[in-house]
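One protein chain omitted, others in place.
Chain lettering (A, B and C) follows the sequence in which the chains are written, and residue indices restart at 1 in each chain.
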Amino acid sequence: MIILIQCADRVGLVAAISKVMADAAFNIISMREYVNVEANRFYLRVEVADNGFDTLHIEAALQKVLPPGSTVYINTAVKKNVAVLVTKEYHCLGDILLRNYFNTLGASVACVIGNHETLRSLTEKFDIPFHYVDHQDRSKESFEAALSGILSHYRFDYIILAKFMRILSPQFVATYPHRVINIHHSFLPAFIGASPYRQAYERGVKLIGATAHFVTDVLDEGPIITQQIIPVNHAHSVKDMITLGKEIEESVLAKALQLVLQDRVIVDGNKTVVFEN
Amino acid sequence: MIILIQCADRVGLVAAISKVMADAAFNIISMREYVNVEANRFYLRVEVADNGFDTLHIEAALQKVLPPGSTVYINTAVKKNVAVLVTKEYHCLGDILLRNYFNTLGASVACVIGNHETLRSLTEKFDIPFHYVDHQDRSKESFEAALSGILSHYRFDYIILAKFMRILSPQFVATYPHRVINIHHSFLPAFIGASPYRQAYERGVKLIGATAHFVTDVLDEGPIITQQIIPVNHAHSVKDMITLGKEIEESVLAKALQLVLQDRVIVDGNKTVVFEN
Amino acid sequence: MIILIQCADRVGLVAAISKVMADAAFNIISMREYVNVEANRFYLRVEVADNGFDTLHIEAALQKVLPPGSTVYINTAVKKNVAVLVTKEYHCLGDILLRNYFNTLGASVACVIGNHETLRSLTEKFDIPFHYVDHQDRSKESFEAALSGILSHYRFDYIILAKFMRILSPQFVATYPHRVINIHHSFLPAFIGASPYRQAYERGVKLIGATAHFVTDVLDEGPIITQQIIPVNHAHSVKDMITLGKEIEESVLAKALQLVLQDRVIVDGNKTVVFEN
Partner (left out) sequence: MIILIQCADRVGLVAAISKVMADAAFNIISMREYVNVEANRFYLRVEVADNGFDTLHIEAALQKVLPPGSTVYINTAVKKNVAVLVTKEYHCLGDILLRNYFNTLGASVACVIGNHETLRSLTEKFDIPFHYVDHQDRSKESFEAALSGILSHYRFDYIILAKFMRILSPQFVATYPHRVINIHHSFLPAFIGASPYRQAYERGVKLIGATAHFVTDVLDEGPIITQQIIPVNHAHSVKDMITLGKEIEESVLAKALQLVLQDRVIVDGNKTVVFEN
């Protein structure tokens, strides 16, 4: 059982929280805590051995010792579900489908939705439903309504944009707060927007990157979960950079999903607190 | 104030410890905890705002709630001291002297001892006493007695082997348990012993490394604090590898000193628990 | 067209070689050259725009200006073929099958052979023939004869050991010199042999690695193609290290295959010359 707490900081919080756990006879397997002194914010992640205790009771007991306005999240679910949105590039989806098939994703893939048919055959090989939603010759509202319609038939905790090349409206994103995860093909905030590898090539950078982040209503501006880079040199064309970039896009997204699905990420405003192993 | 605890694990430890802190009105700035489930060992690092509380009292209060045989370390000292042993290579010593001069080392350099005169002029530029101890034509006992004699005139918490190319006897090392820090010029346990870069070259590896570790009585076998690697290729000669290696040796030793001097490292047997920021 | 040359070094080699190319009206797209001064060996990789010139003629013209005993390799083939040997772990095979399916592997997968049935269903999803060869209750000779029998029905340039957990005999390996590529789950030469992650855990290292290498007759001792590492800490159990390790095993093998399949690797004795982009 994982418990995540986010609240204003004050003296004695850890003692009060751990007393609640001790009273419930919880065995603490690991505990990570961070205080942002500047902002007076307290963040905690505790993993305890599940002992059949009632989670509602625990949440109430915790809220009683925490400051007003605290956020307590308790996860006992064995497995989460995800919906995946794609366009044409296979590498991120392929990695997700493989992990899903061999039960190492930490979640179940509920469905894949593409604005092209390209990845249908790959998806269906793994017996995952694929839905095609055309974005051409229609308004964003109509396109997103179609997406929402399909999504409404599935249970999922997160929407993964696995190289989904359409920009979602703030209205759509707001429906799933902190639940839409994107992989952006640059080291944000460098090269925001379209063609980041072309931008990187023109600038002559010596490293390119990829960024996994939660999607908010501002383009490429949501809370960053994790980032990686890969060295490049003068001899790499834009095409070479795109090819190289795919390797870290896949790796960064896999890392981000692992962190999120293991309840290691707490979002606060436009930033994340990430308790890595 | 930093408190490090190491003991057998049992349910309720965190609650008991944090109650002691709360009773002392300590404000917990950060807390890191790790349980080695396989070994049933509990490790804790707590940083609290110093409030003038008596540390002996706190230690007693903690020992009362901890299992028998627990280790409690409390550090309130503003600054630690180090003695540095060198041979001929300047890069690690130079880095330490610079940081010491500008007060960013996190410790004060008490003295430098060399088994060559090579680094005297550098050391004395920074007004640090340099002692030369010849190792030639004398027994290891005699050499180490001379070292001990000089060291006995200084107060220090750690001995840093900053590319000191003599092997110290188990007897000498045992005098300073977990207090002698070495930088080894390979990615241990690969290439133990002499000429690791020559060994790496002959093997044709594509990465070379450096390892900072506590010295124990077995050569290159003490608890590892931190390690880094750097890529190499076919075009790097042994001499090139030595040159490249110096860059990470300096960097790894600097990182290890920072971790140790900030009380982020707990040694248990032949391994370390390192609570990084 | 790629030309690889390996020979004794002497003055004027580059001029002589490039004159042969100029006489053939080849347009040099890229040229990489390395001289091992210590060993007096010369290595060259040239990529030229294919202009329909007869490769046998070029090879003869090159041999005329090169020292006796030179090796000249000319590749005009559009695509190479590979056979893949596996046991139970899916991550390396999955990555290879995905790249093969989307034509980004730089080779075609001819067949997959497993000493367990575990990966049949994955392989057959992608319409690649899977052959099961049982290794139990039979001699290594018999097992390898069965492997060879299956392999004899396919055309392939390389055998990829994608987490194939049987040790092949020197006799078997000698049949395919410099054509068997293995991914070893450690940063060689550290932790040779079985259970490298257990060894790494016991030693308390702070980095773990993976190594792709050509297989020779000595266990884990063949020419290294590429290596990578990933940081670990005290909190990682052996199981965690195995999980983390899979990520870089897949990445290292993918990188090695790319280098080999693009004719960027020249093997000389127990070492490789790798001309990266």
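The rule we apply is simple: a residue touches a chain if its C-beta (ideal position, glycine included) is under 8 Å from a C-beta of that chain, and two chains touch if they have at least 3 such contacts.
Remember, it's a predicted structure, so these values are computed and weren't measured experimentally.
*Asks:* Please pick, from B:Ala49, B:Ala194 or B:Ala235, the residue that touches the omitted chain in the full complex.
*Replies:* Selected residue, touching the omitted chain: B:Ala235.
*Asks:* Given the full complex, what residues of chain C touch the hidden partner chain?
*Replies:* 11-16, 18-19, 21-22, 25-35, 37
*Asks:* What residue numbers in chain A mark contact with the hidden partner chain?
*Replies:* Residues of chain A in contact with the hidden chain: 34, 36-38, 43, 187-191, 203-207, 209, 223-229, 233-235, 237, 270-274, 276.
*Asks:* For chain B, which residues reach the chain that was dropped from this view?
*Replies:* 30, 90-91, 94-95, 98, 101-102, 104, 122, 125-126, 233, 235-236, 240, 243, 247, 251, 254, 277
The rule is short, and it goes like this: only the chains that are shown with their structure count from here on.
*Asks:* Mind checking the centre-to-centre distance between chain B and chain C? Centres are C-alpha means, answer in whole Å.
*Replies:* 40
*Asks:* Send over the residues of chain B in touch with two or more other chains.
*Replies:* In chain B, residues 34, 37 touch at least two other chains, as defined above.
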